[in-house]
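With one protein chain withheld, the remaining protein chains of the complex are depicted in position.
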Amino acid sequence: MADANAKIPYSLNSKKVAEATRFWLHKRGVTLEEIAELVMLLQKKYYPNLTMEECVHNVEMVLSKREVQNAVLTGIQLDVLAEEGKLLSPLQDMIENDESLYGVDEILAFSIVNVYGSIGFTNYGYVDKLKPGVLERLNDKTTGQIHTYLDDIVGAVAAAASSRIAHRKQAEREQELGHPHAPEDLEEASRKAAPEKEKTQPE
Amino acid sequence: MADANAKIPYSLNSKKVAEATRFWLHKRGVTLEEIAELVMLLQKKYYPNLTMEECVHNVEMVLSKREVQNAVLTGIQLDVLAEEGKLLSPLQDMIENDESLYGVDEILAFSIVNVYGSIGFTNYGYVDKLKPGVLERLNDKTTGQIHTYLDDIVGAVAAAASSRIAHRKQAEREQELGHPHAPEDLEEASRKAAPEKEKTQPE
Amino acid sequence: MADANAKIPYSLNSKKVAEATRFWLHKRGVTLEEIAELVMLLQKKYYPNLTMEECVHNVEMVLSKREVQNAVLTGIQLDVLAEEGKLLSPLQDMIENDESLYGVDEILAFSIVNVYGSIGFTNYGYVDKLKPGVLERLNDKTTGQIHTYLDDIVGAVAAAASSRIAHRKQAEREQELGHPHAPEDLEEASRKAAPEKEKTQPE
Partner (left out) sequence: MADANAKIPYSLNSKKVAEATRFWLHKRGVTLEEIAELVMLLQKKYYPNLTMEECVHNVEMVLSKREVQNAVLTGIQLDVLAEEGKLLSPLQDMIENDESLYGVDEILAFSIVNVYGSIGFTNYGYVDKLKPGVLERLNDKTTGQIHTYLDDIVGAVAAAASSRIAHRKQAEREQELGHPHAPEDLEEASRKAAPEKEKTQPE
């Protein structure tokens, strides 16, 4: 900020934010498939025909949301800085040791779940308690790695993807029953979809 | 529930939920235009070319979200029952008198704001404090009508619509700058849009 | 409201709100001991010496919070009205059938958990998913009773009590380690405690 005159004026680049989200999840050792496995664990009971492909896809859609990207990037940043010992005491100690009375990681996780509504609260708590699959690995405190934020974030993305599936499956069910309705926030959907097809014509 | 055998098995009808939301807002005296005026008040400073038509449209999109519909219907229901004196004391008294230490109305309002992310928190609080336009009328305690929930809900819908506009305007800006990106949750958009094309009756 | 002149001016009576909370939990068939059992289930792993008496006590303290009382009374009210078939369709149907895409019950539950901080999110989701003890009974859909809100509320009270225990146990631990600190919000504690000394009947 010292030499502001020399700087290119700031302008948010959403594509970079989206790409950084993918990059950092990968760099911290989490694959979309692993998150999708949590989704499958949470949802197969309700939708026996649910495929892994659908789960991966729903995880991707959750990760395309800016609110989610902001939480992922902020959480991983704090994990990385804690791992490097660069945070100030006592915050460094609390994040490094996943202090049980430190709940800012849960707060960020919750902002992710919220994007797809309150129906995801339960699924988030459930996986965060049981720590199945990738969450067990992220919680291994013997590796020297710090994932205080990331483990909650991964559970939250899986819970949000589960909520997304629940909403979509209901829409499919209603269509089969013959009473299709205007989808939620349709106009956005159609406008959003349109430019992708043409690409030359801006929205 | 007494004669369960005679009942048609329950199946959520999303269209009815959406229609009831519109119906009850109207019946309780709130027009989409009035909510849109709150949106204009909140956003015209940032987007001088914003039109009332856009504001109405964004309000409609917010109201198409199920999470929003659930909160609207639940809140209005409690207002109506309080107006009819049918709630149990002391809940009846607290809602009837818009008790300042009763905050469940704010909680429902917040679930609406949250759907479009945390950037709407500020706008919600601002209109809820200043009570401009329709909110002033809903807060008039001399009419015999009770809008303890509705006034917070209307402010929340306006705040959510403002967040929606902020997200969309950014996407437009980036397209003009020549770095368009895949919109958020695009695939949902295109799948959702698809069935609509087959329908003869648009939304 | 029709004959406002004849009315005694409204004034919040906090004692009545607290008493009504206890009364309605009891009337809807939930004992404090049952909620305490959920707390024990959640916390015994971390505090092997935790007693049922402590758990009951912490549940009582959670229930003494006004924010909690407001949520309990509002949720039970909606359950009771749904049981009596007095809500308007389609809200009646959604609450009567514990519709999985209706999440206002979770939202109210969350406002309870939040009072003792974000560390309770996980415990809430866990019991809400597994439905142990009293939660299994509240979820029995064959009784004609409707507990769509109450089951989430009971889980939330148990999660909040667990958070409260975690905070207190840490304070005890630090005192044993010889670095006691000023308790949180102490002055409130001492001022609050003071009037009680003058009363002949302690809590």
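Per-chain numbering from 1; labels A, B and C assigned in written order.
Throughout what follows, a residue touches a chain if its C-beta (ideal position, glycine included) is under 8 Å from a C-beta of that chain, and two chains touch if they have at least 3 such contacts.
This is a predicted model, so every value here is computed, not measured.
Note that the undisplayed chain, when the full complex is considered, contacts A, B, C. Residue A:71 is the one among A:25, A:41, A:55 or A:71 that touches the chain missing from this view. The chain that is not drawn here is touched, among residues C:31, C:51 or C:175, by C:175. Although one chain is not shown, part of subunit B still touches it, namely residues 100-101, 103-104, 106-107, 109-110, 117-119, 121-126, 128-130, 166-167, 170. Although one chain is hidden here, its contacts on subunit A can still be listed: residues 1-2, 10, 12-13, 16-17, 20, 24, 66-67, 70-71, 73-74, 77-78, 80-81, 83, 85-91, 93-94, 96-97, 99, 101-104, 107-108, 111, 144, 146. Although one chain is not drawn, its touching partners on subunit C can still be listed: residues 11-15, 18, 57, 60-62, 64-67, 111, 114-115, 117-118, 164, 167-168, 170-171, 173-175, 177, 179-190, 192-193, 195-196, 203.
By definition in this document, only the chains that are shown with their structure count from here on.
Counting the residue numbers used at the interface between subunit A and subunit C, over half appear in both copies, so the two copies meet with largely the same residues.
Once the centre of each chain is set as its mean CA position, subunit A and subunit B turn out to be 25 Å apart. One inter-chain figure worth recording: subunit A and subunit C are separated by 30 Å, centre to centre, where each centre is the mean of the chain's CA atoms. The set of subunit B residues that touch two or more partner chains comprises 12-13, 66-67, 111.
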